[in-house]
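A single protein chain has been omitted; all remaining protein chains appear in their positions.
A, B and C label the chains in the order they appear, each numbered from 1.
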Amino acid sequence: MAGLPYVSIACLVAGALLVLALAGPLTQRRWALAGMGLLSAIAAAAGARIGAGLGGPLAVYAICAFLVVTLLLTPSLELQYAQQRPESAALLLLAGAGTIIMATGGDLLQMTIGMETLSLSSALLVVLGRGEAVAEAAFKYFVLAAVSLTALIYGLGLIYFSTGSIGLPPPGSAMSLSLLAGIVLMSAGFAFELALVPLHWGALDLYSAGSPAAAGAVMALSKLGAVVALIRLVPIAGSSYLFVIGMLGLLTAIWGTLAALGQREIRRLLAYSAIAHAGFLAMAIGSGAAGASAAVFYVIAYGATAMLVFAALAGAGPDAISFAELPAKLGLQRSLALCIGLMSLAGIPPLPGFWAKLALFGSTWQALGPVPTILGVAAAVAAAVYYLYPVPDLWSTLRLPGKLRLHGNAGVLAAGAATLLLTIVPGYLWALIRP
Amino acid sequence: MTANIVVLATSAILFSTGATGVMLRRNPVAMLMCIEIMLNAGNLVLVLGSRARGNDAGQAIALIVLVIAAAEAVVGLGLALVLFHRREPVDVDEPRAVQG
Amino acid sequence: MKHEPGRLPPRRLDSAQGPVPSAPSRLLMDPLLGPIVAACVVALASALLVVLAQGAIRAVVALLAHSLSIAALYALLAAGLVAVGQLLIYSGAIVVVFLFVVALLPPGGRELHSQPRRVVTGIAVGAALLAALYTGLGPTISAQAQLLAGPAGSAVPSGLGSVAGIGHELFDADKLLVPFELTAPLLLVAIIGSVALWRRQGTP
Partner (left out) sequence: MSQVLAWGFLLVIPGLLLGSTGAVKRPGLASIPGVAVLLSISIAWLAGAGQPATVELDNWLPFLPDGRFLLRVDALSAFMLAVLGLVAICVYVYSLGYMEGDPGIRRFFAFLDVFVGAMALLVVAGNLAVLLIGWTGVGMTSYFLISFWREKPRTLNAGLQAIAANAVGDAALILTAVVVPSGCGDLTTLQTPSCTAGIGGAALLAALLIVAASAKSAQGPLYFWLPSAMAGPTPISALIHAATMVAAGVYLLARTQLVLSLSPIALSAVAALGVATALFGAVMALRQSNLKKGLAYSTVSQLGYMFAAIGFSAPFAAIFHLGSQAMFKALLFLSAGAVIHALGGKEELSDMGDLARHMPGVRLAFLVGACSLFGFPLTAGYFSKDAIVDAGLERFPALAWLLVIGVLLSGWYIGRLFFATFHGKASQAAGERQLHPISRLLTWPLVPLAAGSVLFGYVNFPSGWLARLLVPTTSASTSQPFITGAGVVALALGLIGFAGAGWWEQRQARSVAALPRPSWTDWAGAASVKLSTSVAAIQNGRTGRYVLATVLGLAVILVAGLKG
């Protein structure tokens, strides 16, 4: 069962254990905690080449990059009980390990275990946060994740029952109906993690209730893991199922966009927009081989800018934030970072979100046909209306006094650096995906 | 081997019954119990596959799934207790801080 | 793994001994059919009870019955070790934990009544799921009789479900060792989670 980057997973789990073992002294020293987590994430990235197979070291690099940004945010993580900072860091590292397993697992059981690790740690990461809503959101997410886990396991059972093996069936293998049913059930389970309509409910509430740092990490990690898993699984079921996924993606994109248009609260807006992005990703996945590269490109670009947005929001408090309050709550630098992030998510060139959209629609035009593509493009450009809604208010913070401060903004800077890199040399990432 | 057919049908019905239970129940703990039924349905198919294929792997997988189910139940009950901490008895539809 | 395979699982009565009869006759000759059907009926009835029981205590008891009947079913399906695991982990641990939680809850976990509309839609959607599953499984179910009645599929190897066989599967690096090891981070998450949730509960 080659394909799993053992070293990376071991580094992350060891990091989690270390953080827990030193929980006492680390509770007060926030930056030491972040540094320790960073060490293990960087070690995991360095070890990614060993054992990495399908999904490649690229997915591991991206996951580790998301972890790095989120770990830089742990000092400003809003917890109900501040002593639980080490637990949160450990859960974060384990969520990263789970994502790696989900994305690169050598067989379907490994991928299932990975997804379960990811979804359990996501729910826990969020429930440790401050505020009234987290328990409710985490429980909803958990129940729905459990339902999708049962779908995964039932699907796994059907695949095993039909083929006698839990390896990924080779593409083009003879399809009995029960095998197809198994693959469909499993992909539906992974689609939950992607937050595809009509399986998006739990993820939606989790994204909007969690503290920004936790929500951003959960969002970026689960999307990445789900995309890579689906890219590996869905094409096996054949072109007609690819089309079904593509259409579900279109539905999701339209749904998320419609719901986001009227939102006047930043976190809920981002949650709905995450649904819309899941739709675009599924459209790419449904476009087959050409779309797969676009989907990976999209999810990495999206993850980078989503991390930027959530890093900018981190520390703004657990309550709902209306657009008008944003500048005052965030201050100069975070407002600017939020502007850039929102513009990228809206698909304003030359930011990465725009490149991602360009990469996407060529393959959907070929595979899904003109009408879905035109509808998808319409949803994509309509997103500009809601993403850019708060931006004039944010720009008006340019009046606010403020100097560039590195302390406390490390997460913003790291995510900003990633965004900048993708802005200037998008082709480099593409070359990594598609050598 | 009509037994295979019977067991396969049973697993499908169990899966749907469990799902119906998750939909009907309003008590978080009861919801979790119904999820356990759904997990059992999946495990049953694995064991059945092991018998049909004459292959031990299915049973080994079923054992691993039992571990997953245990982890799931522990976390789920913990989260349910957090919900119960404030309200009694808990209706899962009642807390609606996140919506819209 | 938590369950030490201390003793051999009950050996299953092997139906594949002797020459393979023709398909129609074998269909009638499955000697375990009766017990399997009985276990299935119990499992289904107890599951229904879990769904419909008023009050959580009854549901837990029904879940216990369900778990036991599933364990019996495993044993009948030549999966002795899994049956033991089911007994230990499910009946012994999970259901008991459920019982504790229900007992801990203030009014015994009493449940509000569901409105009729909710019941109707719930059952309708459940039926829809069953119908969807049937689209996938129906042909298999009808084909299974033919497929498995043939000589190749019918023979259940005599060693199936032995501790040694499952051990080989679980601890062979080329088979299931990796997923087996990967349950470690999962269990770690569960441990951290339960401790952290307890601590979160304990603070004002």
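Note that a contact is a pair of C-beta atoms (placed from the backbone, for glycine too) under 8 Å apart; a residue touches a chain by one contact, two chains touch by 3 or more.
These numbers were taken from a predicted model, which means no experiment stands behind them.
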Counting contacts across the entire complex, name the shown chains the missing chain touches. A, B, C
Write down which of C:132, C:177 or C:195 is the residue touching the left-out chain. C:132
Which one, A:6, A:31 or A:243, makes contact with the chain that was left out? A:243
Where chain A meets the chain that is not shown, the residues are 136, 139-140, 143-144, 147-148, 151, 177, 180-181, 183-185, 187-188, 191-192, 197-199, 201-202, 204-205, 237, 240-241, 243-244, 248, 255, 258-263, 272, 293-294, 297, 343, 347-350, 354-355, 357-359, 361-362, 365, 370, 373-374, 377-378, 380-382, 384-385, 388-389, 391-393, 395-396, 398-399, 426-427, 430-431, 434
Extract the touching residues of chain C with respect to the undisplayed chain. 118, 121-122, 125-126, 128-129, 131-133, 135-136
Chain B positions in touch with the non-displayed chain are 19, 22-23, 26, 31, 92-93, 95-100
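By our rule, only the chains that are shown with their structure count from here on.
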Classify the inter-chain contact topology: is it line, ring, star, complete, or other? complete
The chain whose C-alpha centroid lies farthest from that of chain C is chain A
Report which of A-B and A-C is connected by more C-beta pairs in contact. A-B
What whole-number Å value describes the gap between the mean CA coordinates of chain B and chain C? 9
Starting from the mean Cα coordinates of chain A and chain B, work out the distance between those two points in Å. 26
In chain B, the residues touching two or more other chains are 8, 15, 18-19, 32, 43-44, 48, 50, 52, 55, 57, 61, 64, 68, 71-72, 75, 79-80, 82, 85
What parts of chain A, by residue number, touch at least two of the other chains? 109, 113, 116, 120, 124, 127, 158, 162
The residues of chain A that touch chain C in their complex are 1, 4, 9, 13, 16-17, 20, 80-81, 83-84, 87, 90-91, 94, 97-98, 101, 105-107, 109-110, 113-114, 116-117, 120-121, 124, 127-128, 158, 162, 176-178, 180-182, 184
Interface residues, chain B side, partner chain C - complex: 1-10, 12-21, 23-27, 29-30, 32-34, 36-37, 40, 43-44, 47-48, 50-52, 54-57, 59-64, 66-75, 77-82, 84-85, 88-89, 91
Which chain A residues qualify as touching chain B in the complex? 109, 112-113, 116, 120, 123-124, 127, 132-133, 135-140, 142-143, 146-147, 149-150, 153-154, 156-158, 160-162, 164-166, 205, 208-209, 268
